[in-house]
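A single protein chain has been removed from this complex, and every other one stays in its place.
Per-chain numbering from 1; labels A, B and C assigned in written order.
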Amino acid sequence: MNQFSPKTLLAGLAVATALTSVSAALPAQAAELRMAWSQDATGLDPHKQTAFSSLRLLELIYEPLVRLDADLNVVPAIASSWEFAEDARTLTFTIDSNAKFSDGAAVTSADVKASFERLLDEATSAAARSNFLSIESIDTPDDATVVFNLSIPDVPILVAMATINAAVMPAAEIEAGTVGTEAIGSGPFVLESWEPNAREVLSANENWGGGELAIDGITISVLPDEMAILASLRAGQTDFALLNDPLVATLVPMEAGLELNRVGVLNYNVLQLNPSRPPMDNLLVRQAMSCAIDRQEIIDAALAGEGKVTGPLTMPAFAQDPANLFCYEQDLDRAKELMAESGVDGFSATVIAATGEPPVAASEAQVLQAQLAEIGIDLEIEMMELNVYVDAWLAGDFDMAVAQNGGRPDPYPMYNRYFTKEGNLAHVSNFPDDELDSLMKQGQAETDPAKRVEIFQAFESRLAEQSPWLWLSTGYSYTAQRESVSGFTPSPTGTLFGLVNVSVE
Amino acid sequence: MTGLLSVRDLRVGFGQNPKANEVVKGVSFDLGPGETLGIVGESGSGKSVSALSINRLVDFGGGRITHGSIQLTRSDGTVLDVAKADEKTLLGIRGRDVGMIFQEPMTSLNPVHTVGAQIEEAFRLSKGLTGAQAHKATLDVLGRVRIPDAQSRLGYYPHQLSGGMRQRIMIAMALAASPRVLIADEPTTALDVTVQAQIMALLAELREETGMAMIFITHDIGLVAGIADRIMVMQNGVAVEQGETDGVLDNPQHDYTRHLLRAVPHFTSGKAVRDDGRRAEQQEPIVKVDNLVVRFPVGKAWFKPKGAIHAVDGVSFDLVPGETLAIVGESGCGKSTTARALLGLNSKTRGEIVTEAGRSVRPVQMVFQDPFASLNPRLNVEALLAEPAIANGQRRDDALRERMTFLLDRVGLPQDALTRYPHQFSGGQRQRLCIARALMLNPDVVVLDEAVSALDVSVQAKVLELLVDLQQEFGLAYLFISHDMAVVERIAHRIAVMFAGQIVELGEARAVLSDPQHSYTKRLIAAVPAIERRKQRFAVDMTQVPSLVRPPGFEPSPAQWREAGDDHRVRVEDTP
Amino acid sequence: MGKMMSSLFRHPSGRIGLVIIGLYLLAAILGTLGLTPHDPLKLFAIDRLKAPSQTYWFGTDLLGRDAFSRLMVGIRQSMLIAFASVAIATIAGTIIGLLSAWWGGIWDGIFMRVMDVLLAFPAILLALLIIAIVGPGTMTSVAAIAIVYTPIFARVVRGPALSLKQRDFVDAARTFGSSQGYVLTRHLLLNLVAPLVVQVTLALAWALLTEAGLSFLGLGTQPPTPSLGLMLAESRNLMTHAPWLMIFPAVTIMLGILGFNLTGDALRDILDPRTQRREA
Partner (left out) sequence: MSYVVQRLLTFPLILLGVSILVFVAIRLVPGDAITAMLGTEAGLLTPVQRETLAAYFGIDQPIWAQYLRWLTGLFQGDLGISSIYGKPVLTVILERFPLTLQLSLMSMVIALSVGVPLGVLAASRNERPSDLVVRVLAMLGQSTPNFVVGILIIYVLSVFFGFVPAMGTFTPLFTDPLASIAQLIFPAITLGFAFAASVTRISRSAMLDVLSDDYVRTARSKGASPMSVIWHHALPNALIPVVTLSGVEFGYLLGGAVIVEQIFALPGLGRLVLDAITQRDYALVQGTVLFIAFNFLVVNLLVDLAYVALDPRIRIGRR
């Protein structure tokens, strides 16, 4: 779900410095970090889990071949270096000699091959499988090198590998089938114990290839009510916490002794329309709606100002300034003109949203309802329990849907599922469009980064102009910590990998 | 002799403004040591409130002594004005100087403590006895009140004992503190006649033994004649007459006392029997009951029942139009069950009930004992009276309304009663309402199950007169169920005496009352309090009411009858 | 009915209870008719999270809507849910309780076992499941609360009905041959009014509490129509930002429940047969 593309793809290739262990000066006595979050992981199998909360935990236990740094550049993880062939149809990785699993065994090419074979095997029902369909075969010339032979030129695959869903696990574990229960990974921490929906205890993994940690373990408590997390931070019972609700996050800076880390994320808030259902099949109506809404006011009201207006592309490398996208400034007169032109003088529809997921969904729906009423659109809000919402969303069974979808560093894996003819979720967007489909295909094959940016910016402009969806804003990921905690670097992907450099007085 | 207790101009009021609504309006009387004062009056006369003022229990009932003094001479000779005493000193006199027993044996003992514990508490409070001493004292006081095998009874709980037994426990508890004066507030009203006789005998005997004074409160002037040295008659909070027992009974001065002595039914062993209806031989009976048996299973329903209560075991009688048959007996003898079986309210196990097709579709109607319970509080009189008619298909039309007003007038109720609700009537008026309702369908037979027992004595008299008039006017047959011999004497043409589910004596009223044959009938009549039998020595005997639970398959021996007169039959008794 | 109202007004706690419920009903009616200081659904974009002031008596919420107007509509919504669910529970519970007491035997067994099943089922979970199946919203809240409360009503009715069945005036009705329907309605039902009325007021208080609880879990009334519970839940994370957003709905809920409880207590004293008998 969270694959990322490098800022400059080929430039990264040249950088192959093996990261030797980074040993910052060790504090005298390594303490234990007490952490809290409101939603707990729902499973331990990195290939199968997709929920944000699960990924946050697994990113500390497992490691993929490569990783993304805070600026979304592909950096080494298990693989110390990698190389794309000229025709981008073979990709070779060299494994870092220090990379070891938590049980001490070294990570070998056999483990990488076994892991990817498990990923591609339909029986595993790995959600990320659709991103690696281009892998034809995997060769392991020696323990330290792995060669991927691709059926078609697939540049974004490297970024796709930089996610925990493509984690490498010991071949032995795969045979034994204990991947879901025994969490043996090569990540910075080892899972000592897990009481679902109550607590996780992690200890530092001495065998970690990335070097010595400043803390000797983390205990994560699950506090479902975020105000309780705030109270716990304030009372010093918790050192570090992950927060979802922007309203609670804005309270942190006001507390003495607490700091808020805030970083823009790639996930985007969107109002998905359903172009297969009249009158939304009429382009003019969709455009009128895009002009009618005031995106900044939605941010100010529903997100308490915690967000910024965005077009379809949320990653800095590709995104255009929203101002020059179609109708990103609220223009009621133009909206009314378009509505008049479309021959539809207002209609009523229902918009679905999931209760509490994201926390601001209900407020967004109500603000949109008020704004769209200005041009005669009578919206009825239907709040749903999360899974009931997902069921309806997957079936495309809605007029409109307030959603928060995951973003990617590379536009291809982000939108190929929705806006390509054979995309898995084409029936969710209900917007088959040849031009968008061909732009997507070109982007996948094009190796020159400058050209890829051009292609995807054209893709973005068309999406804004066609408005199958109304892209609204991107939010932030929040973590709060006490003064005694230092060294954490937040990342746009929302990963907590930054905890490896954290130290506690 | 120095007075033990002298009450001067006592006034007691209730509510926020006690002075405004006084219940006792200036009562004065004296009580010497060892003397017994009988206070007689109907409900609302203030007799109980006066008694409850002597140990100031009236304060807990929301009453306040507004005026007057109660001089009590305590055992150590000091004189205390109870009316002015504070709660702490009152604690001292309650129990030690002034003991008390109450009317309702069912609720006057604490259900969650054993009988023994409650008596020991009395000893602990008054005499400071504890542990073994209190236990021994309790045992011997139980013996004094004639409770058989006292040792095992100690561990019993109140609900395991009969009414009479519980009243003995109450007396034992009062005796524990050997009070100088015992106040008995209608102690036997809730008991059967024979049990009442035993309690009265016990009280007389204990009074001799301890020499304690006693204030005996009752509504039954006959009862007080047997025990009181002096009598005080109260009406509406005022003592209308007071004096030596013989003086008050033989030449009553106040007309209310005369009313109590004459108008109110008193048992005269058959002299006051009705003489208006001779049973003509050839008249066909309107109701015939032949060998009626009613049994209730005991034990688990789906397992084999462990036995059955033989409530009614082979009862036969018949009823001729215009005639009143009274069934008399003590509680548990099966008289009510028989009546209810006649109406189909209890399903009969065996035997036939044959009712001739009379004037109306429902020839047999019933009047219940408790006027409060037999009228639906939520319906007004018109709806109540209309119910029988509607149940049988008549419409609420003018004809029906006309019949209602006619009957209301006939039973002596005001015309505007139709729109009012039951709680706006007195007990007597409500019973008249029930009678009117029973007559709505113009029945041939009316079953009266203890119809007047719940009423005040003077009201009882008026209702009985009404019943007799209605019987003559409409040619009704009455089946009159009662435990009160005085009432039965006034209304019955023929009497059936029931004991343990069987009729033991049946016949013309005068014969049965003046010349009882069966041993139980004799005992029953002997136990009835009567004005002539003053200061009579009651023999204290302890026969218990036999239990009606029989093992499965048990059948009573067939009845043999002995003719003791042309219309007077007696059941032959197995044991002499 | 009039008689009950006048004696209710004389009763000390009854008077306060009636005044509160009166205010509640007034607010609900005005709310329904839209006679509120501001349009409860209109977003005053510039006036977000304003403290109580002249223009906005109870301040404004996160989206800039007037809290006082929303409170009035909220009262209507909560009262609607409370009254509707309790009405259903009363009718269903009374019928089941009455028939089960009147028929007795196996019918009594079957009805009571079904009621036991509903009672044994954890109340809030039964509500969750119903809401999850049908989807949150006003009608589902009503159904959930009604289903959870029906067994309680059935038991409250069955007890007194059993004792009424033994009363003499029911026997008397049998001797007249009154029809089963007549006895059930005129004799049993009419005399069950007292315990029922008391239970209804307590049920209303409980329903308000439950609606608030469901909304807190996000399962009660759905935006944008506010209910008291929803306003409370929405203000949860703004507790320090804007305390007034929590205080006013919380106090209103407490006041409403207090009103119902006070009236319930007063009714119990007035309708209690024991007190009636003493008056006679």
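The working rule: a contact is a pair of C-beta atoms (placed from the backbone, for glycine too) under 8 Å apart; a residue touches a chain by one contact, two chains touch by 3 or more.
Everything numeric here is computed off the predicted structure, so don't read it as measured data.
Participant: The complex has one chain that is not drawn here; which of the drawn chains does it touch?
Facilitator: A, B, C
Participant: Among A:A85, A:I152 or A:A198, choose the residue that contacts the chain missing from this document, as touch is defined above.
Facilitator: The missing chain is touched by A:A198.
Participant: Which residue from A:L68, A:L150 or A:L223 sits in contact with the chain not drawn here?
Facilitator: Checking each option in A:L68, A:L150 or A:L223, the one touching the absent chain turns out to be A:L223.
Participant: Please pick, from C:V157, C:A212 or C:A242, the residue that touches the omitted chain in the full complex.
Facilitator: Only one of C:V157, C:A212 or C:A242 touches the chain omitted from view, namely C:A212.
Participant: Considering the complete complex, identify which of B:N55, B:T138 or B:Q460 is in touch with the unshown chain.
Facilitator: B:N55
Participant: Tell me which residue among A:S97, A:S151, A:N324 or A:N424 touches the hidden chain in the full complex.
Facilitator: Answer from the full complex: A:N424 touches the omitted chain.
Participant: Quick one: which of A:P153, A:G180 or A:P432 touches the chain that's been left out?
Facilitator: Once the missing chain is taken into account, the touching residue is A:G180.
Participant: At which residues does chain B meet the chain that is not included here?
Facilitator: That gives, for chain B, the contact residues 55, 57, 60-61, 91-96, 99-100, 102, 104, 107-113, 121-122, 125-126, 157, 159-160, 170, 173-174, 177, 300, 547.
Participant: Go through chain C and note every residue touching the omitted chain.
Facilitator: 13, 113-114, 116-117, 119-125, 128-130, 132-133, 205, 209, 212-213, 216-217, 232, 236, 239, 246, 250, 253-258, 261-262, 265
Participant: So that we can see where the missing chain sits, which residues of chain A does it touch?
Facilitator: 1, 36, 42-43, 48-51, 122-127, 129-130, 180-181, 195-199, 221-225, 227-228, 230-232, 234-237, 385-388, 390-394, 405, 417, 424-425, 428
To be clear about the criterion, only the chains that are shown with their structure count from here on.
Participant: What are the chains that chain A and chain B both touch?
Facilitator: Common contact partners of chain A and chain B, which must touch each of the two, are C.
Participant: Find the geometric centre of each of chain B and chain C from their Cα atoms only, then give the gap between the two centres in Å, rounded to an integer.
Facilitator: 48
Participant: Let me have the rounded angstrom distance from the C-alpha centre of chain A over to the C-alpha centre of chain C, please.
Facilitator: Here chain A and chain C have centroids separated by 46 Å.
Participant: Please set out, as single numbers or ranges, the residues of chain A touching at least two other chains.
Facilitator: Within chain A, no residue contacts more than one other chain.
Participant: If you look at chain B, which of its residues touch at least two other chains?
Facilitator: none
Participant: For chain C, which residues count as touching chain B in their complex?
Facilitator: Interface residues on chain C, with respect to chain B: 167-169, 171-179, 182, 186-187, 190-191, 193, 273, 276-277, 279-280.
Participant: Please name which positions on chain C make contact with chain A in the complex.
Facilitator: Per the stated touch rule, the residues are 41-43, 45, 48, 62-64, 131-132, 135-136, 218-219, 222-224, 236-241.
Participant: Quick check on the complex: what are the chain A residues that touch chain C?
Facilitator: Touch residues, chain A against chain C: 226-227, 245, 247-248, 250-251, 254, 297, 300-302, 304, 355-356, 359, 362-363, 365-367, 369-370, 381-385, 388.
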